[in-house]
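The complex appears here without one of its protein chains, the remainder shown in place.
Take a look at chain A:
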Amino acid sequence: MVDTIQPLLEIKHLKTQFFTSKGIVPGADDVSLTIDKGKIVGVVGESGCGKSVTALSIMQLISEPGKIVGGEILFDGRDLLKSSKQQMYTIRGNEISMIFQEPMTSLNPVYPVGKQVAETLLIHNSHLSKEAAKKAVINMFELVGIPDAKRRFQVYPHQLSGGLRQRIMIAMALICKPKLLIADEPTTALDVTIEAQILQLLKDLQEEIDTSIMIITHNLGVVAEVCDDVYVMYAGKVVEHSDVFELFDHPKHPYTKGLLKSMPRSDVDEQRRKLYSIKGMVPNMLRPPQGCRFHPRCSEAMDICKKTEPTVVTINEQHCVSCWKYNER
């Protein structure tokens, strides 16, 4: 790949910690991540591995007792961590927007959905009239595939299905044509048929509006479906990064291999195989394991894994991994 593509978002050594009464929990620990313009990037991992914390850190919506304690988040050349509150207000919803996992509860139950979408538009475009905003919202509703868009402007969230609500959320996130869309498990709460539709929609809109997308998911199927690049996270750290084909064809980190193996497959000879699962549990992040955080669950762990944290090894231009196995090469 020739490096002419500009990175839109560059996270460097992000550290977000939660200061709980029992101790400090590292939510995101030294996370570095790049999203190029016009790309769809997946962030994969189990619950609690720091995916959402990373996303909320970008938006600076980490709530108490969490705090970003270090690193840089460069967005379009600006360091978001050095931006003022006022600057963040103009960036959120306008240049970076976000859709959430739970469409059933992410919309305010007491306002019509159209009004909620129009609100985003009106905050960031104060010159716009209410009528114009309404028109734009109805157009956006049509774009995200909401049938009968005009009538749906007035409808309340509880009158819509989960799939339609998620479409409303997508319309809300895209109404200002943001440069970056963060989708935090956008299809987890939906059933499979709707999931496929929503993913296709995101893919189509990404081309149409020319926005970059960061998809957070625990589902490798989603990654295979839509992503260009993938980051695999474990216990607050990025353990592997690669483009999507390389990752599925040549996974390097034992954790990634485990994740891929635990995907249900439809191949004939695989059908009788018992579904694989990675043994053990996600570590207690109050006292993360020494050395490589994955070593207690790793079938290929060596002595050094228990003592020293692995460094990032570059396999090739598009592929990096943090694992001692590849350090020897």
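Simple rule for what comes next: contacts are C-beta pairs under 8 Å (C-beta built on N, C-alpha and C of every residue); 3 or more make two chains touch, one makes a residue touch a chain; residues count from 1.
Methods note: contacts and distances are computed from a predicted model.
For the chain that is left out, the UniProt protein name among "Peptide/nickel transport system permease protein", "ATP synthase gamma chain", "Molybdenum ABC transporter ATPase" or "TerD family protein" is "Peptide/nickel transport system permease protein". The chain that is not drawn here is touched, among residues A:Glu46, A:Glu72, A:Glu102 or A:Asp228, by A:Glu102. The residue from A:Arg78, A:Lys130 or A:His158 that touches the chain not shown here is A:His158.
Chain A residues in contact with the hidden partner, per the touch definition given at the top, are 59, 61, 88-94, 97-98, 100, 102, 105-110, 112, 119-120, 123-124, 155-156, 158-159, 169, 172.
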